[in-house]
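Only one protein chain is missing; all other protein chains are in place.
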């Protein structure tokens, strides 16, 4: 990995944090605004492009037909993948999945899966024979920090807009024909925090991530539940965790409102 | 990669080319002669060893039974692979497929596949159930330039002589018994050129490849058609491309004649 | 690989060997004592932990149901794997299988497989449909030399104590219920030797392996047969090989006696 | 490719227009925007019919590992990839052999466009990502990558303009879409040139073509590439309206490189701080 | 996880005890032994209910390849793996994505426990191997790895004590077993702290939890970790009965590091000869 981060910037960020300030002028509890585009990838069953500050992520869903797992013959499945494209940052490299890619994919996946938003039984086509697998993959296009939240918003938008293809009598997908949409019972969203200079701040930029002592994400739903937590590097006090959970609910609510308005 | 090429040789080659000459005394439009041996690998459904100048390549075909692709339930398939064995040159290494291996395999494959020489429907055994896959793989044994043409000649010889095994009632191959041969409707052959010192020359040696500014291959058939083109490094004018296509037809015709004489 | 072996120790070992002595005071033909624990891994169909001197190895068996190979529709199979865990020595690394891992796994496998101790036909469940595969994997926990013999003893103990799960009507394994045990017709065990300073010695330590000029293993059975041999580095005279085979029978007999006493 | 005989197969000679209504020599709608990826030294986003691709350039930066360094020139390394959802049937995430071959030929095409000798021992990394596709993604990527290189302020002989040309349903056509690529008589020729010198830098072919048809196809290809080139130049001008830096940089080989670089650099000063490889 | 409705499902509110008879805040039997792998610089073997894990520490040793070296601190690199026979259905030998993620979070947890700044440019390699499992293998490994680090004489701020906490069959519980992890309302929270400072160094969550339940769960987690911590300390004392070196080394941050290291070194002199990286 080639390092291009300036030590100067990092120490400046720490210094500012101690004063309760941030390099881009945001408040500590202020997330960056985001914009959303939907459906630009016609080959996908759904697609979403999000820009969270300068961070840009594209998510898409492909629906595939497969045999159910023998343990759950009456259930389909979802799968979430992430790629931190070398396109998106000079420090990224093409190659096998990095630990960072695996972690962000799995945390976004858990936020959705564990919320039980999607009823896997409704993804069953024929018990023991055929089921749907919803493959959601998201890609970093420009990486300016907090791919967790960007991936989570893009992923949720993709699941919310995914169409289910029609099948012929042999359970083969008929191209460009659809029978309906995925249903979500609740709407989980991740909110991510870092600690810098002892201060908790939400939605870190790339440099803030570099400068941070600790990182934490929490997935919260519209019906007041938590569906995933993930501490990254560093440590937190219980009070800090509690504060981040509270803020997580608040920020996810705002983001969800905006998201739903875009999707209608 | 260990480099053993002498700068001296390369500049000499460029200098000679400017005078319309080559290091081995050939004319610019003169391909190296080749020799062919057939059928030496008894475990293969066909095999061919070609020596094109000092370049030696061995190709063989194994016929396998598989399920047809769902999209083409009434068709079999072919597959072409290439290995530039570390045996064949001090600059080659054992390991995962290199870009050069992938390119030469795919270009040889396209020359044959796109010519529609082989009717994939005739490779169907039982619609939707079983079909033949003809796996042709070729290996560089001594690499002295132009593996494209050597692989193409060896590959065509292998396809032309491949036997189709007999099957039992369960579509299992019966060893050492055959029901017939692969049929080819036309005979595509690649012809490869390089540009050195502004001069186009055919059938480059290893050093000529190293010294070249540009590379181009064209697959032509006995019925006057082109089935593949591939520009490698560098650039050509349209006139140069046209000239190479003309020469490609001529040289492929000569090689085909020789090839058919060997096969009878 | 990081090297931590002291040249001093190695030359001392060679010097001692020339005098018929060993660093740990053992005689040249004296194997280290071993201890055995069985059944500590409840998720395994059998498990065995062996300490051979300071060398510690854990072996376990999982029974899986699969389709028989088309060539042997009425037979099951066994599979032996080995991992030299990075846990077990500072010179080991996590990563793809090393040549050493592959060799020790394959030699232990051959010792058992070629002895025909296990009747593969008895591992058939339904001809052409379903069969048992007994996966035995062993792991180095502390590597102080002679993983061949340690793996062989642990592996044999695992095969001797492996339970066969019950199946439901769909040939799916019913958890925690068993229908019987694997049967072994004979009991093959490896015995491994090195040559140091021209002297043959049995059951080498890690340092003795480093100091050795040559290595040899022989698998022998309780009914006086040899089922595998493997020469590692170096060379032996025929007389040396004959001596090692004789010793191999003797030492394997002693070990087998102890092993059977532990298993009862 | 598949050669399936379909009912109601189009007959372009008779129909006088193509499946999607285009004329034989008509391109699908093409739009390019440069500078879309702030982290990159240069970037472009391109939509071409259904094809949608990103291109990003990082470098010139030290070529690593060391043994890949060429003391005479920069290495142009292209990485072509497709997202899993960019094709009708989900693509496996790991790169396949087609991805690798396309990466290779695109790199070989761009190599002729860049004054690589000005940056010995470096690598110019070009990443192209297809997020939606419908035949022609490789020429879309090459066209976008050229703009991204220019956007990165890398001294270039010219940009590469590229398109598919070939044959479908009985006629010679430019810019084949998927339906045409699947025609029983389909010939697809990825074709890329340096418009200033007319040099051909990308040329491949799938399909079965009469020699006599090639001359006509090449003519169609050149004409189409000229149109593409205009769109490429406009994309750059749209970003750099105030000066003609990018234009000069591309077409004027005599301009001393130092000046070119500096003039571009003024646009990206903040970026420069973080850059590693300097001349 | 699977959400299957079973007949006779337990109801913890009614039953007042758990499937295996435990109280809601009761740990499964836990035993730890340190120094079990002679080759390692430090090691531990832990049995916790059905879970059985080994931990081994090698280093600090030179971090390789060179570019991974951090001039300010040691890298803690954890490799979490499971044997093929440690789970009900045979695990594939090659590491999967779960193994990788767990390795990452365990390393991030231990990083806060070690005075890493004392060993710049080195790597402290921690290998944990699960040989049998029944929910909670990652916290078992983290608990064992902490003891192995202490056994290796590596200067530590504190050990990490970790356990699963969460919810099953209607009640908040500690140290969930597999039956509980499979409950329809299961919430599993791997939870690890530095007992001296109460800092949380491991925190993940699977399942669906009310915010109000979290406070109670955290309380259960802290209490359980205190019990685990006592067992960890006892495991070290059992090995080093004659002195309190390990204890001092862990709890007393003010002790000059030099002295700590030396005092531990006296116990492992024979090992030191073979070591490569020295300060």
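First chain written, first letter: the chains are A, B, C, D and E, and each begins at residue 1.
Operating definition for what follows: a contact is a pair of C-beta atoms (placed from the backbone, for glycine too) under 8 Å apart; a residue touches a chain by one contact, two chains touch by 3 or more.
The structure presented is a predicted model; accordingly, all values stated were derived computationally and were not measured.
Chemist: Using the whole complex, pick out the displayed chains that touch the missing one.
Modeler: B, C
Chemist: Looking at the whole complex, which of C:46, C:90 or C:115 touches the chain that is not displayed?
Modeler: Missing-chain contact among the listed residues: C:115.
Chemist: Using the touch definition from the top, which of B:139, B:159, B:236 or B:249 touches the missing chain?
Modeler: Looking across B:139, B:159, B:236 or B:249, the contact with the absent chain belongs to B:139.
Chemist: Of the residues in subunit C, which ones touch the absent chain?
Modeler: Residues touching the hidden chain, for subunit C, are 1, 71-72, 97, 99, 102-103, 105-106, 110, 114-116, 216, 221, 224-238, 241-242, 245-246, 249.
Chemist: Which positions on subunit B touch the chain that was left off?
Modeler: Considering the whole complex, subunit B reaches the absent chain at 2, 4-6, 40-45, 47, 54, 56, 58, 60-62, 64, 81, 83, 85-90, 94, 96, 135, 137, 139, 141-144, 175.
FYI, only the chains that are shown with their structure count from here on.
Chemist: Indicate the lowest number of steps between subunit A and subunit C, counting one step per move to a touching chain.
Modeler: Between subunit A and subunit C, the shortest chain-hopping route counts 2.
Chemist: Going only between touching chains, how few steps reach subunit D from subunit B?
Modeler: The distance in steps between these two chains is 1.
Chemist: By Cα centroids, which chain is closest to the centre of the whole protein?
Modeler: Chain nearest the centroid of all protein C-alpha atoms: A.
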